[in-house]
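Note that one protein chain is taken out, while the other chains of the complex remain in position.
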Amino acid sequence: MTGQPLLVDQHCHGVLRSGPGRAAFEAYLSESDVPAAPGTSFFDSQLGFAVRRWCAPVLDLAPHCPPEEYLDRRAELGTAEVTRLLLRASGISAFLVDTGLPGDLLTPAELAEIAGAEAHEIVRLERLAERAADAARDTNAFLAEISDGVRESVRTARGFKSVIAYRAGLDFAPQPPGTSEVYAAADRWLSSRVRGSRLSDPVLLRHLLWAAVRTGLPLQIHTGFGDPDLRLDRCDPLLLTDFVRAVAPYGTPLVLLHCYPYHRGAGYLAAAFPHVYADFGLSLNHVGARAGAVLAELMELAPFGKLLFSTDAYGLPELYVVGARLFREAVAATTGAFTGSGAWSEEDAARVTALLSAGNAARLYGLAPAH
Amino acid sequence: MTGQPLLVDQHCHGVLRSGPGRAAFEAYLSESDVPAAPGTSFFDSQLGFAVRRWCAPVLDLAPHCPPEEYLDRRAELGTAEVTRLLLRASGISAFLVDTGLPGDLLTPAELAEIAGAEAHEIVRLERLAERAADAARDTNAFLAEISDGVRESVRTARGFKSVIAYRAGLDFAPQPPGTSEVYAAADRWLSSRVRGSRLSDPVLLRHLLWAAVRTGLPLQIHTGFGDPDLRLDRCDPLLLTDFVRAVAPYGTPLVLLHCYPYHRGAGYLAAAFPHVYADFGLSLNHVGARAGAVLAELMELAPFGKLLFSTDAYGLPELYVVGARLFREAVAATTGAFTGSGAWSEEDAARVTALLSAGNAARLYGLAPAH
Partner (left out) sequence: MTGQPLLVDQHCHGVLRSGPGRAAFEAYLSESDVPAAPGTSFFDSQLGFAVRRWCAPVLDLAPHCPPEEYLDRRAELGTAEVTRLLLRASGISAFLVDTGLPGDLLTPAELAEIAGAEAHEIVRLERLAERAADAARDTNAFLAEISDGVRESVRTARGFKSVIAYRAGLDFAPQPPGTSEVYAAADRWLSSRVRGSRLSDPVLLRHLLWAAVRTGLPLQIHTGFGDPDLRLDRCDPLLLTDFVRAVAPYGTPLVLLHCYPYHRGAGYLAAAFPHVYADFGLSLNHVGARAGAVLAELMELAPFGKLLFSTDAYGLPELYVVGARLFREAVAATTGAFTGSGAWSEEDAARVTALLSAGNAARLYGLAPAH
């Protein structure tokens, strides 16, 4: 990776400690939660093709080798070795890990050690509340636990993450809920919930958002596509406009994750509001060979100091490699087109590449100067 | 067409048996229902340019010849000969024909014979109901006729088509209407309608959709742009999300037609739900020289086993030629860009081209193995 800028993955999840088996591997290539349609395979997608293109060579196979051959080689090497090879090959120098997803996953520290990189935690707000609910004796204890958990996170983590897009959609009331409203909602939820169940009460979701906003740490918000429990049309980041305005006096950075296919609207928010940032996230991995085209669209309105790289990798170490390679290729292709026509200078292209790769994330999350 | 994959046009309409005259010809180049603005011509559009580019050579004229010259040659050859030349030149090997549009049009069997291809019927649900209403003595007879018509279609047709987008928008209630609700709506409609009038009652439109869903045959749904009686913002396929979920237990394939400019959202639905498919349809014809750019966007999230070719051709045989040529050019340009950068292998590109051209449609509609 000599000569390449550092790469900060500002939003990802852990890697499976063991497995997955063949069927499960294919499932990780799709946001769908059921098997592929009869006669089709999740390997026949941009992400599937990108895994064969970019990961096969890391495992000493020919690029584009058939899925069966790839899975055979994976089984032969074993999970630990595959994970080590792929994470090292990703070229990522820092991970910001949302630790709120289920599964037997490597911790941020383990990820860092295996990858030869640094790792920091991002606290998922809904998970924090669900854990508090599992532990709390009563409503007061639950709310205190949330409050303490958020305060404690400021010490231990680099930011927060919200999945209110999945649980309630982004068209939520923009103002903080009142104290008695929060108490009543907590009471209602705690008295009816089954242990381990998900938080989807909109009042409590907003309470969490505002608790995070008040800390001033960057707040990552899922927007755009994801798995089938969301309604994509309720995940347009523009639905957050009034919330963005309400947060403005606090200055807390809001990081719009993924954004696709509403990334141009996300670019507008990043241009119009100083505290809004936008991320390529999940989108680049899933559009594969089209990553350059999508990244170029986000580079229309968004100021270059406001764009961030991430992989959103979850489960498979392959997703780090693919995310990093697609991003590097996409930035090179896009800025190459700009310099090729004379619209940009080479110096500007190099400087913007460094900002998107690591500089913006380092500034935003307070990472070490090397970043 | 040697060496080219077969081409299944999975959604089209008939060709005019005679005419059209000059003014009418121009009207078929636009989705508008009134003449072009003063000082402008419908020929000055991507579709107009594409007709001159791709059809003029079939009639032994230079590509891009002036509209007048093209219309002169058309008149000289006569409708029958023009139709024969163009349909043969389209390279389409199978047509799935929505027979529900008005006009003195060739039947599927005639289309097949002239084109030297096969043809199958797609039943337009609203037309089926309007015919039933014209014939029925009373409400019971009307509802029985719909029920019989749908059942009979399973034997004679390859799928259904709905234009609920035009009649009520796609933000309809996702669940099947109850029996008494349907009866009351039918009663109301039959007692107030004028013979030949259109069905736009949302309860009856939903009743038709669900009658089709229960058969398990593929159900084509108009989404995205079309002529000016629709409100385009009510035709975003994402508005169908809850309907898509309600249909999931039945496994009935839902085919989203056209989709533009919401095709990326359609790609998401095709990725997230195994029973959802997406079609390029109308879009490629109307964006002409931009067909490659639009097709590439639909190839971002949609799995390659879920994408379908169609022309939506109606009235003019030119629209088959243009649809087929633009599609072939667009697929070649898009996959060529992917292989050129090394992102895809040549083998994968050829395989995906065959899937989009004919393989997916053949699997979905149960066409003969040659497809």
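Letters A and B name the chains as they come in the text, with residue numbers starting at 1 for each one.
Criterion: a residue touches a chain if its C-beta (ideal position, glycine included) is under 8 Å from a C-beta of that chain, and two chains touch if they have at least 3 such contacts.
Quick caveat, the model's predicted, so the values are computed rather than measured.
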Hidden partner chain, touching residue among B:74, B:286, B:306 or B:328: B:286
Listed residues A:74, A:206 or A:306, member touching the removed chain: A:306
Chain not shown: contacting residue from A:22, A:131 or A:264: A:264
Absent-chain contact - pick from A:34, A:75, A:109 or A:343: A:343
Residues from chain B at the interface with the omitted partner, ascending: 30-32, 34-37, 39-42, 44-46, 49-50, 53, 63-64, 225, 227-228, 231-233, 260-261, 286-290, 293-294, 329, 333
Residues in chain A touching the chain absent from view: 236, 238-239, 241-242, 245, 264-265, 268, 271-275, 296-297, 299-301, 303-306, 337-338, 341-345, 347-348, 352, 355, 363
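Criterion: only the chains that are shown with their structure count from here on.
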Cα-centroid distance, chain A relative to chain B, in whole angstrom: 37
